[in-house]
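Attaching a single structure in structure tokens format; questions to follow.
Note that one protein chain is taken out, while the other chains of the complex remain in position.
Showing subunit A:
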Amino acid sequence: MTPLLSVKNVTKMYGDRIGCADVSFDLYPGEVMGIVGESGSGKSTLLAALAGHHAPDRGEVHFDTRAEGLRDTLTMREPERRMLARTDWAFVHQNPRDGLRMSVSAGGNVGERLMAVGARNYGDIRDTATDWLGRVEINADRIDDRPRAFSGGMQQRLQIARNLVTGPRLVFMDEPTGGLDVSVQARLLDLLRGLVREMGLSAIIVTHDLAVVRLLADRLMVMKSGHVVESGLTDQVLDDPQHGYTQLLVSSVLQV
């Protein structure tokens, strides 16, 4: 089976300091990969490198494109990479303000990707936007409200709708539940889990919240100081941590 995303030895340096070093893994279609680690462990750097937001210093990132099979997205021409970014990829930011256009209505936010790939029928765009707002549990009568008028949880759900509307195959999520209170987090996770299963999405989720990966991820990578210290099936890593840092991480979770 061809992996959807194949990462080889990705290294990103910030001057003399390590961002992330020698990260390799394969992600298969329909699989959700979690990347956990403390702040500064290089997980967001890695995610940004994979999503093409910045170029790593070394390494290869092969993506299984629809037309030509595995292609290295780092050596790909920029128009092609940006085309991927708005069709087959999605990126959910931790702060919805980074991923939404705050001065554009909810419907416009969802419709932007459709219009970017050539949709030119207002009625169709609006119908699709209404449908997607429903799928992320936002009332259809909020379609013309701006994201500013939404709560944090709604903004995050709107960001997810905006990203998934073109039916991407790979979703990058950077702390999707960060900054939300626990009950909103729970609903969002529920929603994400449903969408991921229903659409057969592959996803890479960066988080420091072990509960999130426990619920969503099939596989797990634990990062520390830019290096991957442990990886494996989620249950295996969380229930039987081998590396000292993973043991510390698992034992640090507060029990209520």
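To be clear about the criterion, a contact is a pair of C-beta atoms (placed from the backbone, for glycine too) under 8 Å apart; a residue touches a chain by one contact, two chains touch by 3 or more; residues count from 1.
Going forward, contacts and distances are computed from a predicted model.
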Among "ABC-type polar-amino-acid transporter", "NADH-quinone oxidoreductase subunit K", "Potassium-transporting ATPase potassium-binding subunit" or "Alpha-D-ribose 1-methylphosphonate 5-phosphate C-P lyase", the UniProt name of the subunit that does not appear here: "Alpha-D-ribose 1-methylphosphonate 5-phosphate C-P lyase"
From A:K43, A:H93 or A:R113, residue that would touch the chain that is not displayed: A:R113
Options A:L4, A:I35, A:I125 or A:V213, residue touching the unrepresented chain: A:I125
Chain not shown, touching residues in subunit A: 78-79, 82, 86, 101, 104-105, 107-108, 111-113, 115-117, 120-123, 125-126, 143-144
